[in-house]
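What follows is a set of notes on a single structure, which appears directly below.
The complex appears here without one of its protein chains, the remainder shown in place.
Chain nomenclature is as follows: A, B and C, assigned in order of appearance, with residue numbering initiated at 1 for each chain independently.
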């Protein structure tokens, strides 16, 4: 664990208020609502930053249009932007994203997670690690990491 | 007679359920599949267990498609974390099991049931692969600590550390002994394949197959040799398969070690990471990837004009519901293939050729 | 010596004993004087308590004297103080009837108190007693203590200084309040202490209540604040100290402080008097202004019809207080304050700024706030008094008119050119707003003054004259904005302005009648023409309603007449056939709106309404003009949902309520070729009929039903001869009947249905003529599938023979007889076509093929009979009649009767169709339970005077379950089993959860089977859902969860099955929610199931519907947390 904060005082942004969905009654019984950008965003927006009491959304680590979804191809790509260039938390954040999606998306989905180009010093390294499922699997057997992740994924206060 | 495209089909014989988490890898017992001994293979999983599966000998007909498989034994309560891979000793008596809990356990088949006879400790953390050499005297392990360990089997299931090989700059995904020579191959997250050979007990990296020599541009996940051992195929996160050839001509005088050179690259077929590749005794390369598909390649004899090339023989879309982690050809004459997946299942396939007779 | 616990007993004994206190004292001698502090203390306390209990026992002066003397000097004995205090209090509080302490003794007490007691050094309770004693002294012996002057005041100051305890504080504040009243003169001894005393008080302002919520002292912050306020404003002597303090606190940022300061200032102002306050006037004015500006946020100006008569800043406390204070001070010293206001810079600045912004949206936020603040100030000050009104008008009104472009010169001579100029010109918003505020204020003032019957606002008041001279122009101006402007704000205030102009109380209204007319006309034209401009339309309607109710309240006969002529007439004419430009629903909204704003209007409107209805009806059946059908339906709905209820609430107008039904009957009677095929129309008519009848009194109902009966008997094909009352001949009649019924003429159907409606809606006491015949009629018709008949039967049996007093009223037939008739019919039906009684008596053993044929042919009536029976059963069930058991038994028999028993294997075709029919019979029997249990809108509810026994659902539930459960258990036929499940589902899903919870443990297994069974057929999805809701109700209840624990695995199996339910998204969603609830069970129980659940959930993650997926994610989280950390499955 890092003893002191990597980014002591990040900029906090307004939350984008949740767009109300049309009430399910309105929809025809057998209608199909494909998984879309907003739905995936709703899965990850409230993930807490590992070292701040703010959500990834509030820190603009995640934005809705940084999420690509193709329900037909069962494919999701999330591009997140660490708060600072050398954020050692980047992998943890990425891990949280992956775990949250693993828990929230149908198993048919393929998920790619990467840091926004140019947003991190060791960009490619981080991306490679986040998309090596063997290392992710190993990470999720590491109690310290799992606690850290669950901390971040804990349902938010509001 | 040659196999050619469309001349064969892949039949799903059975789907084996039992693991309660993703299945990482499986390996056939090399000493089975003969007339008297039914086929056996071991599978290992994120559920921390190894399962031993055996084919019911089907008295009715010789065609294996009628025979079913069931779980003979479950090796559990030994490893505290994911069991990543395992390897049968050539005799088929011993099974070495590598786990993320940093240990490698050795199991002995005592009249059908398996007991853990030894545990190898030495890796700092996750052990990711284990492999017996052809003679069954040496065992190699590798892991996240970037090191490759070579152990020598002593009488009484004692294992002695022969050497600890440092060379890879990242965690080592797989180790595999050459089918005939005591030469060890390891592939790694650092995008390279390293070749290890010894001169009296002193193991050295004798060759590194990396990007400079047409190697892979991302993690190399697995490798496999053809029957004779003069060719090797590797698969990678860079979505390619690469064929390598032992260059006997430029034999390095001293230790009689022949270097390997890149023969050709099979690219443009997979669109997600290729986790597993296996070369059948009759020359069919099977590959399993994160795109849930199994593909088969054979050498393209016609296109010899510009060097040897390989062509897609067959492709099985959605072979599994999720990533495919391991594909393995069975020993014996039947063209049986087993595949293991994140969806927790193992599937037994038969590659049946539509034309009369089967190759070779 | 007695322990405190025993003390009370002792006291009892003492009190009971008839011994005089003197004796007691003598007996207790040693206790009272012993040197042992504890014993002495208890002794004295005991005596004191005794005296408290003897408050009413007469005592002679000597005794009193000695006692008070004793306690008085005991005040010095601080170790025994409690007793002394209690004693003193007991004696001082005595009523004169029982003998009271003399003033000399009181003086002694006071002196002893002042010299001996260090109040603040005592415990909370003792302090409280001290203060009570002081309070008592001040209140009961003012003349005794007043002479003590300085000494007393000083002592009190000392005693109350830095008190903290809320209860004590309440007392201290009051003490101060009383105290200062003892020394009214400003030169007296008190004057010198005023400063100190106030200083003691001042540190409590503003009250900051820090007491822990835990201990409830029965005292709230407001109580303290109020008490302190009284103390503050108790004497003008505080003025020099209080006012500055309050003004200072007013400027603080703490809202509560602001609020209190304003309140206190108001109260002080009234008590300190004008001359003392005068010097603070400017300061107060400034701080009021400040408070207003700062407190006003973005005004929640909702330009909606609702807010038309409401103030804009209703919710803003501070603003409200500030304005009340303003009114307060102006009332006290209007000359001074008005001049302040009139000359105030800000206000003038605001006014000068007004012309620079044309429309509301141009004004910047700050500007708006200031504008509204000014509006409030002006309107308040205008309201305060006539004089103020005049002054404000003089100083502001002309300017506003100027800005509005209504300058004096426009007044002279003809406006005709000016009019055009006016119409063309757009009104300035600010001016518009302010002038409307002024008008409103002036209106309120006048209205208020007229209400207190003093014609203070006479025609020669300046304000009045101004208004009078401008009213015409204003009206024009406002009207013009309504047509020209497209800004909500303008429209809003335009309408409001007109409304105000129109609502000046008649006799003193500056607005001539002619203008009043113009206004109404303008509004009406808007109503009839501009219905596309929603806001304008709604506002106008609302304004019209307000005007209507206003003049109705002040019954200004002249205006009412005009209103009637211009508004009501017109409105009524709207619903007449010809005009089609305006959407009908709007017409109805307008008409019901106007109607509900005054009785006269409503009566008039109802009339027109009914005429319209009849006109349309005849339009339909005479000219077969079906497009009027829709209109009629609208009219009827509006009539029964809006008009009738209003009429009913506002004093029953029997004749009105009565008229409609009677007329309907008359009309139907009158025209023989009455034929209106529209089913929908009939329903609407029935609803209207029911409501109308339901509201009627017993007598009118009798009248109606008699009329209806006559129509029924005279002019229908139904033969209703007395002779039929008996069953046997009726059989034959019945048979003939059945033939006739097959081609029931449209008219007859109407008559029958409407008659049924009447019967459904009547009160229990109402007399139904010739019941037996009616019964038979209904029975036969229901067998032809006429549901209203069945419902009517249900209502009859429900209300039968229940007079208001509950005693049987004499009728030509008792309930029992009626029931007999009904159930005889069963018999008769049976002989006629086999099935039903076979069901009801001897299960299924219909041996003969021909009989079976008969059954086949007569299945349909059987189904109808069951439906009918279920309504009858409902009637019985509601009133808690035992017979309902028999009914349900019949249903159960039907459910159990096994179709397979029919030996028709030879011609399988008939057999199969027979099977289907048989199944559908069972189905209807199962559905019967839904009818029994579910609340109905159309009949058998409170609205229609049904007799409803409390908890009847629970009762039915608990009687049925023991019967149903074994039946289900041992039923072998799959069909009847599934039907039984259906019945079970209907019952349990309608039963209040509490009842179900009690039985939960027993019910769960069967409930699960039921769910499993319903899961099969898509048709059962609704009932499946409501049953699942019961389950989730159980699971989300603490006890329920305990009941489930043992069957956890079954529940989970069932739920995981339902997760994939294809036919209803809500089912899947609820099932998952249930699983979430399950995850709260003891983990030991559910851990083994986790893999199964997680697998099922992982499939739900891929559900086609978003809502389900979201629940699935939640559920997965819940179960993953108890499951292993594995990410898969």
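Simple rule for what comes next: a contact is a pair of C-beta atoms (placed from the backbone, for glycine too) under 8 Å apart; a residue touches a chain by one contact, two chains touch by 3 or more.
To be clear about the criterion, contacts and distances are computed from a predicted model.
Q: Looking at UniProt, which of "Gamma-secretase subunit Aph-1", "Essential protein Yae1 N-terminal domain-containing protein", "Ribosomal RNA-processing protein 40" or "Exosome complex component RRP41" names the chain that isn't shown?
A: Missing chain, per its UniProt entry: "Essential protein Yae1 N-terminal domain-containing protein".
Q: Using the contact definition given at the top, list the shown chains touched by the missing chain.
A: A, B
Q: From the list B:17, B:76 or B:124, pick the residue that touches the absent chain.
A: Per the contact definition at the top, the residue touching the missing chain is B:124.
Q: For the full complex, which residue in B:128, B:144 or B:295 touches the chain that was left out?
A: B:144
Q: Among B:36, B:160, B:302 or B:317, choose the residue that contacts the chain missing from this document, as touch is defined above.
A: With B:36, B:160, B:302 or B:317 as choices, the missing chain is touched by B:160.
Q: For a quick check of understanding: of A:55, A:91, A:107 or A:131, which residue touches the chain that isn't displayed?
A: Hidden-chain contact among the options goes to A:91.
Q: Considering the complete complex, identify which of A:35, A:87 or A:139 is in touch with the unshown chain.
A: In the complete complex, the chain left out is touched by residue A:139.
Q: Of the residues in chain A, which ones touch the absent chain?
A: Touching the chain left out of view, chain A contributes residues 1-2, 88, 91-92, 95, 129, 135-136, 138-139, 142, 144-145, 148.
Q: Contacts of chain B with the missing chain: which residues?
A: 120-122, 124-125, 144-146, 149, 152, 154, 159-164, 166, 201
Heads up, the rule we're going with is that only the chains that are shown with their structure count from here on.
Q: On a CA-centroid basis, which chain has its centre farthest from chain C's?
A: Centre of mass proxy via C-alpha means gives B as farthest from chain C.
Q: Round to the nearest whole Å and give the separation of the Cα centres of chain A and chain C.
A: 46
Q: Could you grab the centroid distance between chain B and chain C? Build each centroid from C-alpha atoms only and quote it in angstrom.
A: One centre to the other, that is 75 Å.
Q: At which residue positions does chain C touch at least two other chains?
A: Those would be 1128.
Q: Which residue numbers or ranges of chain B touch two or more of the other chains?
A: Residues 22, 46, 342 of chain B touch two or more partner chains.
Q: Please name which positions on chain B make contact with chain A in the complex.
A: Contact set of chain B toward chain A: 22, 46, 81-82, 84, 100, 125-126, 128, 144, 171, 173, 189, 218-219, 237, 272-273, 290-291, 321-323, 342-343.
Q: Touching residues of chain A toward chain C in the complex: what are they?
A: Contacts found on chain A: 21, 24, 27, 29-33, 35, 39, 42-43, 99, 102-108, 137, 140-141, 146, 153, 155.
Q: How about chain C: which of its residues touch chain A in the complex?
A: Touch list, chain C to chain A: 1063-1066, 1098, 1101-1102, 1104-1107, 1109-1110, 1113, 1116-1117, 1120, 1125, 1127-1128.
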